[in-house]
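All protein chains but one are shown at their positions in the complex.
Moving on to subunit A:
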Amino acid sequence: MSSMQFGIFSVSDITQDPTTGKTPSEHERIKGWVAMAKKAEEVGLDVFAAGEHHNPPFFSSSPTTTLGYLAAQTERLILSTATTLITTNDPVKIAEDFAMLQHLSDGRVDLTLGRGNTGPVYPWFGKDIRDGIELAIENYALLHKLWHEPVVNWQGKHRTPLTGFTSTPAPLDGVAPFVWHGSIRSPQIAEQAAYYGDGFFHNNIFWNKEHTERMVKLYRSRFAHYGHGEPEQAIVGLGGQIFMKPTEREAKERFRPFFDVAPVYGHGPSLEDFTEMTPLTVGTPEQVIERTLGFRDYAGDYQRQLFLVDHAGLPLEEVLEQIEILGTEVVPVLRREFDAVRQDGVPDAPTHAARVAAAREAGTQLGEQGNAWTEQGARTDFDTGAAIARQAGE
C-alpha cells in the first residue's frame, strides 16, 4: 500500500437527471453503487466510502449491509463510511457491526464518524440535535471502550448502562478498525480526533477552504498536545468534488446543467464562482491534478483523498467514466507527485496489516490467537451456546 489512499465517497442521493428528466429507482442507484465500487477497485483506487442517511431522497440507511456485500465482491478495496452517525446510532451496534465487517472483509474496513445535520433524524432515533456534540463525545467514548476492553461496565447519560458486556466479535487480530472523525467546522470534533490519536476527515466539498484549513490546523496541533506525535504525523483525510472531460469546455458544458439545479448548491452561484469558492473542479484531468495537489498547501501532507463523483443526478455511465479517468489518468500522477514532495516522517495511510504490525511492536495488540477477548479474560459463562454444549457433554 502506498503512502496515500485515493477513492470515492458518496452521499447516496437519488436525483433526477436534469438533461433527460429520468430519475433512477432506489434499486438502480443501489446496484449502481456496487458497480461504482467494483469499478473503483478495477482501476486501482483504494477506498469506497458510503454515506448514511435516514430520509429520502437518500437510500443509504444501512452502510454495513452494503459494505458487507461489497467486501464479498472485491478483493483489495478498503470499505469505509462518510459518515457513520455517531449521534443517533447505538454505539454498541456500531461496535458489533463494524467488527463483524472487519472479520468478513479480512480487515479491509475503517469508518468515519459524523454527527449528521438533518434535524428530524435525531428525534426519529430518540435523540435531540441540540445534544449533537455531547452525543458524539459520549457515544464514541463507549465505542472506543467496546473495541479495547473485553468486558465493559459503563454508565452514561444517553444510553442504558452496561454491566459485564462483551462486544462480539472481538476486533480482528485484536486491533480495532481505524476511526476517522469528520466535521466541517466544530472544533470539538477536531479536538476529539486529536485526543484519541484517531484520523481527522474534512469533507472539503461545498465549503470554502478556510474551514478545512482551520480544522486541520487545530487537529494537528492538538494531536501533538495529546502526545501522539508531531503535528505533521497526524492522520488527515480530505474530500473533493470533480468532473472531468478531455477539455475544460466539454467538462463545463456537460456538468453545468447538473450543477445549476443540484440539490446542495443549485440556483445559487455560477459554476465558475462556486469553483472559485470551493474545491469543486470541473475541467481536464490535468486541472484536477493541479487543484488536488494544491490541497496540500493548506492541509499539509495527508493520507487519504476521496472524491465525490456520483451526485446531482449524474447517470451511472458518466460516473463510471469519472472513476475510470480517476484511476487511469489522475491518481497515478497524484501518487507520484504527492510522494515526491512528502516530508520525511509523515506516516503512511492506515491499513489493517500496518496497524496490526504496529500494535504488535508496541505491545498494545489485544491477543492474537483469533479471539482477542477470550485471551484478555472475557467471561464465557454468559455464552448460551457454550453453556448448551457444556450441558450436552455432561
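What we mean here is this: contacts are C-beta pairs under 8 Å (C-beta built on N, C-alpha and C of every residue); 3 or more make two chains touch, one makes a residue touch a chain; residues count from 1.
As a working rule, contacts and distances are computed from a predicted model.
One subunit of the complex is not drawn; among "FMN reductase", "Autoinducer 2 import system permease protein LsrC", "Ethanolamine ammonia-lyase small subunit" or "Alkylhydroperoxidase/carboxymuconolactone decarboxylase family protein", its UniProt record names it "FMN reductase". For the chain left out of this panel, the touching residue among A:Ile30, A:Val43 or A:Met277 is A:Met277.
Within the whole complex, the absent chain has one touching residue among A:Phe243, A:Tyr265, A:Phe307 or A:Trp373, and that is A:Tyr265.
The residue from A:Phe6, A:Phe48, A:Trp147 or A:Phe206 that touches the chain not shown here is A:Phe206. In the complete complex, the hidden chain is touched by one of A:Ile137, A:Val151, A:Leu334 or A:Val356, namely A:Ile137.
Residues 133-134, 137-138, 141, 156-157, 187-188, 191-192, 194-195, 206-208, 214, 217-218, 221-222, 225-226, 264-269, 273-274, 277-278 of subunit A touch the missing chain (whole complex, contact as defined above).
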